[in-house]
Every structure is written in C-alpha cells, then in structure tokens.
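Remarks on the structure that follows.
Apart from one protein chain that is not included, each protein chain of the complex appears where it belongs.
Each chain carries a letter (A and B) given by its place in the written order, and its residues are counted from 1.
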Amino acid sequence: SVQSCHQDYFSRQKNTNIRLTLPVVCFVWQIAMIILFGVFIRYDEESDTHWVETKAHDNITSDIENDFYFRYPSFQDVHVMIFVGFGFLMTFLKRYSFGAVGFNFLIASFGLQWALLMQGWFHSLDPQTGKIFIGVESLINADFCVAGCLIAYGAVLGKVSPVQLLVMTLFGVTLFAVEEYIILNLLHARDAGGSMVIHTFGGYYGLAISRVLYRPNLHQSKRMQGSVYHSDTFAMIGTLFLWMFWPSFNSAITDHGDGQHRAVINTYLCLASTVLTTVAISSLSQKTGKLDMVHIQNSTLAGGVALGTAAEFMISPYGALIVGFFCGIISTMGYIFISPFLEKTLKIQDTCGIHNLHAMPGVIGGIVGAITAAAASESVYGKQGLINTFDFTGDFKDRTVLTQGGYQAAGMCVSIVFGVVGGAIVGSILKLPIWGDPADENCFDDEVYWEVREPATHHLLFTI
Amino acid sequence: SVQSCHQDYFSRQKNTNIRLTLPVVCFVWQIAMIILFGVFIRYDEESDTHWVETKAHDNITSDIENDFYFRYPSFQDVHVMIFVGFGFLMTFLKRYSFGAVGFNFLIASFGLQWALLMQGWFHSLDPQTGKIFIGVESLINADFCVAGCLIAYGAVLGKVSPVQLLVMTLFGVTLFAVEEYIILNLLHARDAGGSMVIHTFGGYYGLAISRVLYRPNLHQSKRMQGSVYHSDTFAMIGTLFLWMFWPSFNSAITDHGDGQHRAVINTYLCLASTVLTTVAISSLSQKTGKLDMVHIQNSTLAGGVALGTAAEFMISPYGALIVGFFCGIISTMGYIFISPFLEKTLKIQDTCGIHNLHAMPGVIGGIVGAITAAAASESVYGKQGLINTFDFTGDFKDRTVLTQGGYQAAGMCVSIVFGVVGGAIVGSILKLPIWGDPADENCFDDEVYWEVREPATHHLLFTI
Partner (left out) sequence: SVQSCHQDYFSRQKNTNIRLTLPVVCFVWQIAMIILFGVFIRYDEESDTHWVETKAHDNITSDIENDFYFRYPSFQDVHVMIFVGFGFLMTFLKRYSFGAVGFNFLIASFGLQWALLMQGWFHSLDPQTGKIFIGVESLINADFCVAGCLIAYGAVLGKVSPVQLLVMTLFGVTLFAVEEYIILNLLHARDAGGSMVIHTFGGYYGLAISRVLYRPNLHQSKRMQGSVYHSDTFAMIGTLFLWMFWPSFNSAITDHGDGQHRAVINTYLCLASTVLTTVAISSLSQKTGKLDMVHIQNSTLAGGVALGTAAEFMISPYGALIVGFFCGIISTMGYIFISPFLEKTLKIQDTCGIHNLHAMPGVIGGIVGAITAAAASESVYGKQGLINTFDFTGDFKDRTVLTQGGYQAAGMCVSIVFGVVGGAIVGSILKLPIWGDPADENCFDDEVYWEVREPATHHLLFTI
C-alpha cells in the first residue's frame, strides 16, 4: 500500500525511532528537576504557612492583600494561552494536530520547570539562604519564558522530533533567562508583555534554528503541507484564546492597580484595531476579495505582540489603536510578500510564519516602547506616576525618560542578538544526526511519532 | 465539475467581489475610530498613572480596591462568550465555520470600538472636559453592546456579506446606545444582564433585518443547510462557553459584593434547570425519544437570557429554577413549532433560531424583571438593600417598587420597538445591491468569501 511503501522508504532514509532517546531525556531531565528543586526552590512568604505571621508582622489586615488575588486570574489566562492558545494555533496543518498540541504540551511542561530555576537563579536567588522563593508571579514568569520557546517551535513545526524540541527548549529557556536579566535588570528596560524579551527573542531564535536546519527537499512532503477545513477551524480555537486573553498576558506582571488596569485597556483596543486592518489587507490580496484563514489566524494577534512593551505606559487609547492599525497591515503583508522571500532567498522555512506574527511585531513593539518611554512626561504621568511606571528608584532614580528610551532600544538589540546567535548555535547542535528527526518526505505527518489508529482510506481522502 | 459550474452560475447572478468595499470600509472606519478616540477617549482615574494620587486623596488603602479587581475576572469570561461563545455556537452549519467564527471576530472587533464611543457619549461624557473616561466596566459594556449585534448576526448567518455585517453592526451599536440610554437612564429600569437591552433588542433587530432581506428561493442552497457531525461538536464548544460563563455575564456590572454574588447564584441555578426541561421537550418531540442537537446547543441557554434582568434581584434560588424550567420548555418548543411558522407565514428566515434563544426569552426576562421588581419588599431586601438594588437615589429616591415594575415593563417595550423599527430601516439599507451579498444558491457556503484550500473530493462528500 501507499502507506507501507512510504514507511519502507522512510526507514531506509532516516531513523525516527525515539524509543530510547525520548524516554531517557524525559526521565533524566525530570529527575534533575526534582533534585534541583529540592536544593533550591521554596515557597515564598505569601504561599508559606508562615503567611499568618507575615501578615501580623507587616500589619496586613486581610488575606485579599496576598499577591495571589492580584495575579491569579491573569495567570490562569496566560496558562490557557500557553497550552490551548499556542497548542491549537499550530493545529492548522491537515495532519499534524497531535504533534502541534502534544509536543507543545510536552515542551511547555518541561520548560516551565527549568524556567523557574533559571529565572530564579538570575532574578531572585536569596543571597542569605541560597534559595529561590516562588509565588504566583514566578509561575507567570515561567509561563512567559516558555512562550519564547513555543514561538520558536512555530518555525520548525512538523520538521523536528520531540527530542529536538526538548533540546531546543532547554537551551531556549537558558538563553531567555540571560537576555531577560540583561534587558530588565542591567539595562533596566521595561517590557511587561515581552515584545522584546519574549517575542523578538523567540521569533529570531526559531528563525535562526530553522535556517540552520534548512531542508532543500522539503517539497517532497508538499502533500502534507497546508490545511483542511476542520484543521483550520481547530486553529481558530487557538487564535481566539490567544486574542481574548492577550490583555491578561500584557498586564499579568505590571504594577498592581492602575498598571494592570491600563495594560488591559491598551491591549484590548490595540487587538481590536488589528483585526480590521488584517481583514482589509487579506481581502485586498485576492482577486475577488476573499479572505485567507492564515491571515485571520495569525495577523490578528500581531497587535498584542507589538504592545507588549508599551502596554503599561500612558500610550493613550488612540495610541493603542494606531499601533494595532499598522501591525495588522505589516503582519498580513509579511505573510503575502516576506515569507516567500525568506524561504526562497534566505532559505528560512517558517512553518507558522512566526516572522510575521512574533519577530517583526516584536521589533515594532520594542521601537514603540522606546519612543513612548522617551516621550513620557511628568505632565502626563504625574511625578509619582512616572517613577512608578518606569521604576526610577534605587540606582536608577536619576534616569531621564530620554535615557530610558535609549536603554529600551538597546534592550531590543540584545534580544535580537541573543535570538540570532543563540538560534544559530542551537541549530547546529540540532543538526547532529542523533535526534530522530523525520526525512523530508515525512515532514508534517503525525504518523512518524504518533500511533494513528485511523483506517488508511480516510487518510487518503485528505492526501490524494 | 459541479464546483466550477456553481461558480459560473453564481457569478452571472450576483457580484460577491468585496475586494473594494471590504478593505475600504475596514480602513476608513478604523481611521475614523482612531480620530474619534484621539478626540474623546481617555483613561479613567483607576487606569491612569495618577491613580496613586487618587488613592491618597480618597483614602483608599489598597490597590485591591481598584475596580479592576472586582470586574476583571467577569470581563474575561464575557470576552470569551463574545468571541468563542457566539463564534463557535454558529459553526454548526456544515460549511460555514469560517464565516461564523471569522465574521463574528470582525464585527465584534469593530463594534466594541464604536460602542465605547456611543455608550461614552450617552452615558459618561464628562461635561467639563468633553472627554469619555474608560475603565474595565466600559470594556464590559462595550462587549455587551456588541452582543446585541452578534445575536442579530445569528438570524442572517450565511445569507449576508461581511460588508453588510459591518453596516449592520454600525447601526446596531448606535441604536443600542440610544435604547440603552432611554431604558437605563431615562426610565431608570434595571437590566444588569440585558434581557431587554441586549437580548430583546438584538433578537428583534436581527429578525426584522432577516424579514426585510427575505429570500424566497433560499431552498436553492438547501444542500448547504444543516449540520454535519463535526460541525455540531464544534458548536458545542460555543454552547458550553456561553453556558458556563453566563453567571459572569449577568453579574459583570452588578453591585460590588452581594450584587455580583447573588447574580451568579441565580444564573447558575436557572441555567441548570433549563438543561433538564430542554432535554425533556427535545426527547418528547421525536418518535423514539432521540435528542436533537439544535435544541441542546441553543435552548439550554434560554434561562441565562431570561434571568438577565432579575439576576441581581432577590428572586430566590427556587425562583431562578422556575424561570429556567419554563424557558427550557418554551425555547425548545419555539424550535419545534414557532420557527417553521415564522418562516412560512411571516417570511422570517432565522438561521440560528434567535427568536427562540434571544427574542422570546428576552421578553420573558423583561416580564420576570418587572414582576420581581414590583413584588420587592423591605422585609425581604432590607431598607438599604432595597435602595441599593434598585438604585432608589437622587431623582428616583421616592420611587416605589410598583412604579419601578411599571418602568421595567415600559423598558421592555422600548427595546422591542427599537429592535423592530431599527431592524426594518437597517434591513432596507442592506437591501441595496451594492454590498456583495451571495446569490440564493450560494448561501451558507464559505467558498464565497473565503479561500478554501480543500480538494473538492472531500467537499463533495458532505454535499452530495
């Protein structure tokens, strides 16, 4: 049969047997996590039973002051974005839904543990005790860190093995923690929703890896590329949960009170504006004005990416609309013009178009953030508001908004460099012939790594 | 082939090329939004960086007092209802999932911007500054306003172009803001969950439009009507997210504290009761007691609609159950008996049956609200409780509950009149032959407005 013939051909070419490597990596890394957590990770004072004493000591009158109640609803939304949002957004391929949702699930689950350690070491290692104290904000940051790697997954979707994805996540989280430390702590840039730290880094990290793993004969699996009607509908579940909960993403770790409130309003407006211009450009790109699901699934989200840095600033409601307006246009045009160019000229095969959804809008977000910061004024923010928003305290209490703008721009450059250089190095590691990646003619096919019970007849319907 | 033959026939009949109109409408309207937002919309004091001064001035001791923390979880649930709930509920048609989810996405994104302006001008324009100050409650109200238009979309699903939908939303939001102003401000009726303001108005608005756009030859696209197995499963995603989050919908803008708490309990109970009677009637309607997915997808929600007005009142838990009990019966019977009658006799083609899910239960909700208000007493509510619940303050401090009941009933009439008359006028505008609507034989088919990549073979399976 066609199926078994493929199977034979494919086994002559590449060994995708991961029965040894995948379990070993999962077991060893998980055991390492347990040991490192045992040594380093403890509950913080708001999640420890000693909270009752903390409350008395700090004169906190009510349990509602626990940070849990400020952040938990946002955390849950972010959690949905990571697992359902990213997972289902990538189910658009006709026959890679299991890999999309399942591998996303796997690498996010590993990544968030490793992120708690890496971010802990860099951001919150207690010098006295040598411990990392975690609470709900740590969980949000871990989810954020994982998002960077899931973005990168989008570029190589269907072309790598789960073992490669785990390796990519291990290094991705590590690089993330370092660049985040440089950008947020050393440069003291602001990036609440991670335009730079998450999206720009994650985007270029994935694109660089995809470049190194370039497959000149990928056209051999052309029959498996593209979507079918139902897979596009599944992908819209991912799109919508990302879109709806993006206000929570951009506000999850902003300042209590007005900070969270404002970030939500800005992101809500920006994303609404993006939808209209995405539809406009998508319709313009076809002879009869028909819409393309790829654009609706992806470019409608570009506004959320681009407002990641500035969401907490006083960018003002119409400012948010303007950012969304241009992002919808640029991202959709990216799908129409830039993606084919990247593939043909730069040999970057970008399955999900993360260049248009994350890398480019992330850079826009970094620029918007730098400009908005540089343009901030006491008359708009208020004296204390300005200090709170840009955290002009401690070593940074004399920083001017203009300097801040410069450091914001510098932060963006750091995230690009980390993405490109880190991705190139990690890509080289992933090129080693030991990770069980699929042959060119078996890409985008769940049957390589999943038991698919379905009778072949049904399958053929979609492929022939 | 069959496909291309359709294509030819169809292009002779009607011009569905929207390559000019759709982009122009999207661009021009979005630019108009940016300008109007620039002139009118500002952050309110709880989302502005001056919040730190507001706190000091008003002796607010903690950031948790920011309205954001009272309303944000409910807002996010409402947001899910608007985009996933309404969007996926309408995916039940075998070949209109893209249009259902995608156009819902488009018009909601435009509508919420326009709603912030319209509702702002009518409800919260600051006379000193001429500005509209928005916060999380404004976002909820904008989503509510959009809900009215999405309900109306249900009546014309599959029969209109996206340009028509945008026009329908423009006028729908405008009418909504006016009738809301009359009902809530002038009549001072209570309608927290919008039985009257949202569901009755939206229902009759959609039905009136559908009446004006009556298509005598709609049977020509009969092959595309109805559902397939998977599209019904997708629709259940919409149903369940609407059902689960309806308690948040009805409580999202009720009074802090007991008001939100009580509205949640009432709606939770009412909806549970509706499910049982819906199942009972659905089973009764078939010779062998089999259930009909159309009923389960829609009528199970009728209780939430009907408790929209009374959810915040002391209707008591068993009162909520009774409302749900009758709504399940009436709504399911509507699908069995009234919808065919409306189509044959009144020439109202109601794709989703919004008459049974929104219009009729909305009217019931208005009546329940009027009766419950008229029957309110100080012994049940407490002196201050009665004042708080019905907002008997300012100009209305001497109003009696009986008078209140009368004004509630008057409010319901206003919503019906606005829906019917407004819908008739807007329907006439939509009848102009410039909007690119599909021919009768191409209704309910995504291929008119979407690039569908799927091989025809698969498609034929469903249509032949």
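Convention: a residue touches a chain if its C-beta (ideal position, glycine included) is under 8 Å from a C-beta of that chain, and two chains touch if they have at least 3 such contacts.
None of these values were measured; they are calculated from a predicted model.
Visitor: For the chain that's not shown, point to the residue among B:V24, B:L125, B:V178 or B:L240 touching it.
Guide: Final answer for the missing-chain contact: B:L240.
Visitor: Just to verify: which one of B:T54, B:S124, B:S283 or B:T403 makes contact with the chain not shown?
Guide: Only one of B:T54, B:S124, B:S283 or B:T403 touches the chain omitted from view, namely B:S283.
Visitor: Taking the full complex into account, what residues of subunit A touch the chain not shown?
Guide: Listed in rising order, the touching residues are 16-23, 26-27, 29-31, 33-35, 37-38, 41-43, 46-53, 55, 62-64, 66-69, 72-73, 76, 79-80, 83-84, 87-88, 91, 95, 97-98, 101-102, 105-106, 109-110, 112-113, 134-136, 139, 162, 230, 234, 237, 436, 446, 448-455, 457-459, 461.
Visitor: Using the touch rule from the top, list residues of subunit B that touch the missing partner.
Guide: With respect to the unshown chain, the touching residues of subunit B are 64-65, 69-70, 73-74, 77, 226-230, 232-233, 236-237, 240-241, 243-245, 247-248, 256-258, 260-262, 264-265, 268-269, 271-273, 275-277, 279-281, 283-284, 286-293, 296, 300, 314, 316-318, 321-322, 325, 380-382, 384-386, 388-389, 461-462.
One rule holds in what follows: only the chains that are shown with their structure count from here on.
Visitor: What is the distance in Å between the mean C-alpha positions of subunit A and subunit B?
Guide: 33
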